[in-house]
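A protein chain is absent from this complex, but the other protein chains hold their places.
After this line comes chain A, so read on.
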Amino acid sequence: MASALFFYLFSVLAVASGASVILTKNPVHAVLFLILAFFNAAGLFVLLNAEFLAMLLVIVYVGAVSVLFLFVVMMLDVDFAELKAGFIKNAKIGALIGGLVLVELLALVGYKGLAVSPVMSPSSPVPAADSGITNTRALGEILYTKYVYYFEGAGLILLVAMIGAIVLTLKHRKGVKRQSISAQVARGPATGLEVVKVPSGGSVIPPPAKHPEAAE
């Protein structure tokens, strides 16, 4: 009873906030509604006993992705009206092509039906409820053993993504003055102070600064 109540609460809120994401005028509000939608989806996962996915949703999507969205929305001056104009201009063609593919798929499925193979094994990989193994632990047990190949492969893909982002965007600009804390700390009276003898009536031109250039 209580779980049904929570199910309806979470799903109604998720749908409502999802709709608000695309209906609100203010992009910052849209991102905030998106966060609300993520939280409600996480709640639905908890109801399904998938607490690991729920945690992941909150940590990854709310903690990282949505914050990134907020940064983009608040820091970049994106003209959303212009974006929408471009969307509306191409919407007819997109809708036509998408609609055609959808109609074709539906017609085929409706005509023949989508049967599932008899050899399909629907045996549940979820640990039994009374085994005392949480599903976080169950995932951890297979992620680093049975699926270690996929796990390492995905890790390499992320490494490539990181190298790529650095290669394509990092610019080594020359002549930028940066603070070098180690140089400042290492500076003592011997290097920071110079006693010069000023001839009477004359002047002293200071020698060019010998600060070590800040490392790139």
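The working rule: a residue touches a chain if its C-beta (ideal position, glycine included) is under 8 Å from a C-beta of that chain, and two chains touch if they have at least 3 such contacts; residues count from 1.
What we mean here is this: contacts and distances are computed from a predicted model.
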For the chain that's not shown, choose its UniProt protein name out of "5-oxoprolinase subunit PxpA", "NADH-quinone oxidoreductase subunit N", "Carbon monoxide dehydrogenase small chain" or "Periplasmic protein". "NADH-quinone oxidoreductase subunit N"
Thinking of the whole complex, not just what is shown, which of A:L23, A:I157 or A:A186 touches the missing chain? A:I157
With respect to the chain omitted from the figure, which of A:L105, A:I133 or A:A186 is a touching residue? A:L105
Among A:N90, A:S131 or A:T145, choose the residue that contacts the chain missing from this document, as touch is defined above. A:T145
Which parts of chain A face the unshown chain closely enough to count as touching? 105, 108-109, 111-122, 145-146, 148-150, 152-154, 156-157, 159-161, 163-164, 166-168
